[in-house]
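Right, I'll just put the structure down here and ask away after.
What you see is the complex with one protein chain gone and the rest in place.
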Amino acid sequence: MSRQYVIRRLLVMIPSLLGISVILFCVLAMAPGDPFAELAANPAIPPEVAASLRAKFGLDDPVWMRYLHWIAAMARGDWGFSFASRIDVDTLILQRLPTTLMVIGAAQLLAIVVALPVGVLAGTRPYSIFDQVANTLAFVGFSLPTFFTGLLLILVFSVKLEWLPMVYRADLNVTGWQWVVEQVRQSIMPVLVLGLFQGASLVRYVRSAVLDVVRLDYVTTARSKGIGERRVITRHIVRTALIPVVTLVALQMPIIFGGALVTEQIFRVPGIGSLLISAMLANDTPVVMAVTFVLACLVVFFNFIADVLYGWLDPRISYR
Amino acid sequence: MAGSTPVSLTADPPVAAASATPARKARFSPGREAWRRFRRHKLAMASTVILGLIVAAVVLGPLVWRVPINEIDFSAKLEGPSLAHPFGTDDLGQDILARMLYGGRISLAVGLAAMLVACFVGVLVGAIAGMSRGSVDAGLMWLADLFLALPQLPLLLLIIYLFRDSLTKVLGPEGGVFVMVVAVIGGLRWMQVARLVRAQILSIREKEFIEAARALGASNSRQVVRHILPNALGPVIVAGTIDVAAAIIAESTLSFLGLGFPPDIPTWGRVLFDAKDTMDMAPHWVLFSGGAIFLAVLSINFIGDGLRDALDPRRVL
Amino acid sequence: MAEKLLEIKGLKTWFKTDDGVVRAVDGVDLHIDRGETLGVVGESGCGKTVTARSVLKLIDMPPGRFEAGEILWKGRDLIPVPAQEMDKIRAREIAIIFQEPMTSLNPVYTVGDQIAEVLRQHDKLSRKQAIAGAVEMLRLVNIPNPGKRVHDYPHQFSGGMRQRVMIAMAMSCKPQLLIADEPTTALDVTIQAQILELMQEMKDKLGMSIMLITHAMGVVAETCQRVVVMYAGKVVEEAPVEALFGNPRHPYTQGLIRSIPRVDRAAAQKERLEAIPGSVPSLLNPPVGCRFAARCKFAMDVCVKAMPPLKEVGPGHRVACVL
Partner (left out) sequence: MNERELRGLIDGVKTGRMSRRGFVRRMVAVGLTAPMATQLLAYSGVAMAQAKSTYKPTKRGGGGLLKVLWWQGPTLLNPHFAVGTKDQDGSRLFYEPLANWDGEGNMKPVLAASIPNREDGTLAADGKSVVWKLKQGVKWHDGKPFTADDVVFNWEYAKDPATAAVTVANYKDIVVEKVDDYSVRIKFDKPTPFWANAFVGTQGMIIPKHLYADFTGAKSREAPTNLKPVGTGPYMFKDFKPGDMVAGVINPNYHMANKPHFDAIEMKGGGDAVSAARAVLQTGEYDFAWNMQVEDEILLRLEKGGKGHCVISPGGNIEHMQLNTTDPWTEVDGERSRLGTKHPTLSDPAVRQALTLLVDKASVEKFIYGRTGIATANFVNNPEKFNSKNMKFEFNIDKANELLEKAGWKKGADGIREKDGKKLKFVFQTSINQPRQKTQAIIKQACQKAGIDIEVKAVTASVFFSSDVANPDTYPHFYTDLQMYTTTMTQPDPELFMNQFCSWEAATKANKWQGRNITRWQSQEYDDNYKAGQNELDPVKRAAIFIKANDLVIANQVVIPVVARPGVAAVGNKLQAEMSGWDNNTWDIESWYKEG
């Protein structure tokens, strides 16, 4: 992995992000819908108000002019101004970041922590009972939409058994140990629903990767070294099977940031996902632009990490 | 496929060079060997039967089960399964079985078509990116990053807004929406497949048998099609089968946002979505719709498993 | 009689496949004495590799299984030995090297790591000591400037070099028996000679015995003291190397020896090389009688009726043929 390759990839990131931001902005600007829709529906509010607001926020300027304003503002660190809540977008996003990291981050972690071992075990014992059970659970995971599984959990655990609260509250007014208990109680369900969904496809990929590696010669060599089956699996099988999986996990990481729209909607988790969906539904362009731009940076960054990891994990990959 | 591990060859080179897209099935050399191995995979066989049943039911069903899909009959609201309504009725008294049969055709078609679009584009882009050096590879990967970053909803709004009228004129209301939904779902899922295929190719490209093929004068595309892709089959098939599930579900979220099929077309995703609020009062409505999606996805995935094992020459069963 | 290091008695290793049970090894008896190099020869598919891998139980079970027989290592039967116990024997007492150097090394670890792994496992060395040990082993198998090469990856080595690394890895714990499963088949002749010479050196230095599996009769002639000839899952002849080449008794062995191109014979005679007609019988349902009968010039009906047992025809020379 030549140092110079890493630097080159980092440098290429800047123009590629700029390119993405241009296209993102055009898509948002040209998409139909209008942030002041609610105003228009209320007869008590005269139409000129909506018109003046559109003018005030420059909605009627040509697209490229709005893009230049946006880029200039971003350069100055001003992420833009939300039409719906009339506050700076970066405060809006930073407010929701802790919740997102805590709940959705935990779900993604759970997905990876569960999917890797299960995938490896299923791969090393193909067509065993464990393999078939793991497979079927994986299918359950990604064939049922999160709005279905989420609601099912709420009905069972909140309504029938009344064990868990059904609404997530970011500002628990308790402290210390009590806060931890309350926080865990209210995040179990969203973390489970999202973790199951994300982990399910991961299990399938890991299993497929392991199945390809398990019969290769150097695994037999490893076994002949008498280092014990467990170590053969961890050091030799998993290490090489991990390589294609790294690409996939990198693709799933940005989801933490803005992708868990439905789960956040069902459990009312005030994460960046629910902010994104409400902003998209209300055509609050600056918020959508800011969130998707950060998403784009994360996507590009994690894919870069995947490529670097790829080169590091597999010495033969020679990036010229 | 193991990204980087050397591909140990049994004595002879890979028997069948089949690629994921059935379009090339015709030129597929006689797959007796592949079929024999596929039969070994009990679950895959069972799934083929189940999927066959589902497809038959969905295609022939409406001819046999004559009940119209939107006959509103308030007296029979939210009824459990009965002889008159084997799957029960929804909150407008419409027969769920008829709606599932009618909607199934669209949902399965959307699922499979979107998967094929995603896989075809993904394999194409992945292969070109993997094989070519420098700028083309970087350019295509930038394109993939761009698509990954695009926000789904505004993009959908824009595409629907731009193309709906022209498409409906050409293909009629249902056809137009079908093409659009498949293009949209497929068009937003090829990136994973592309990246996976590229990763595979980067490592397989170094193998001796590729150099051998090159030495024998194989052009780049021939190398990819005949030698590299069959070895990169695993993740593509796995991704493809996962995409079918994702496409069927994505279609339901599209209906939720009003961008998919018009509300009176009962695709499976839509029926499940409509049923979610009365889950505790009318469980049958949710179970049949959720169950149908689950069964279809389950069988498609097991078939994917069987296919991958059968078509992968190195897998000694 | 030298002490019997390894003795295989009536070993049957069968594989369950969807077409039926493949009897890859169907009753094999052989033994290796301490300090001896035993050659095991036969066409590919005669069960020699399966026999070798059965010793270290490197067969996937299922589909493979030990139908019958014993594998006595220093008098102790290895078949019932549990996995943890087996690991104490692997690489420490019995080591193995394989045919395909290109694919036998893990591509993602440096050569040094892979050798060090064995040292750390069995000799409980620290990481630094193990690497130093690895460098030492690389020097032993005369790989140029081992200090640097220890940090290189397998794909940075040629085929021959990789086989040397395999040998270094196998030798690292000074095993008493090295099973070499066609070590030189994938290498060209010049490298082949170096590898064989290296193995001989190791043997003398460490006083270990070698079980050399190959289908190259020439290699056997040069390096082995005793030879076992296998055909279709069974041993058909066993003899000291001079007796085997001088006075082969089993028609198959004679055929094998005749098929070696003789450089020493005068060019003038220019005999055509003799090939053995026909091909190896299917191991799914092997013939009742002698398995070579179909291809044997001297086949008689008694051969077809029953399997001829191994009978003593000379000092340490046994043959399974009625002739």
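Each chain gets a letter, A, B and C, in the order it is written, and its residues are counted from 1.
By our rule, contacts are C-beta pairs under 8 Å (C-beta built on N, C-alpha and C of every residue); 3 or more make two chains touch, one makes a residue touch a chain.
All of these numbers come straight from a predicted model, not from anything done at the bench.
Of the chains on view, those touched by the hidden chain across the whole complex are A, B. From the options B:34, B:157 or B:237, the residue with contact to the unseen chain in the full assembly is B:157. Only one of A:121, A:219 or A:275 touches the chain withheld from this view, namely A:275. Residue positions on chain B in contact with the hidden chain: 70-72, 74, 77-78, 91-92, 157, 161, 173, 257-259, 262-264, 274, 277-278, 280-281, in rising order. Across the interface with the omitted chain, chain A contributes residues 32-34, 36-54, 56, 81-82, 84-87, 92, 95-96, 151, 154, 158-159, 162, 165-167, 169-171, 173, 264-270, 274-275, 278, 281-283.
Just so we're on the same page, only the chains that are shown with their structure count from here on.
The innermost chain, defined by the distance from its C-alpha mean to the mean of all protein C-alpha atoms, is B. Ranking B-C and A-C by contacting C-beta pairs places A-C first. Chain A and chain B have Cα centroids lying 22 Å from one another. Computed from the mean C-alpha positions, the centre of chain B lies at a distance of 49 Å from the centre of chain C. Averaging Cα coordinates per chain places chain A and chain C 54 Å apart.
Residues of chain A in contact with two or more other chains: 216-218, 240, 243, 313-314, 316. Touching of two or more other chains is recorded for residues 4-6, 8, 206 of chain B. Interface of chain C with chain B (complex): residues 18, 100, 102-103, 107-108, 155.
Within the complex formed with chain C, the residues of chain B that make contact are 4-6, 8, 36, 40, 206, 208, 317. By the touch criterion given at the top, residues 216-218, 220-229, 235-236, 239-240, 243, 313-316 of chain A touch chain C in their complex.
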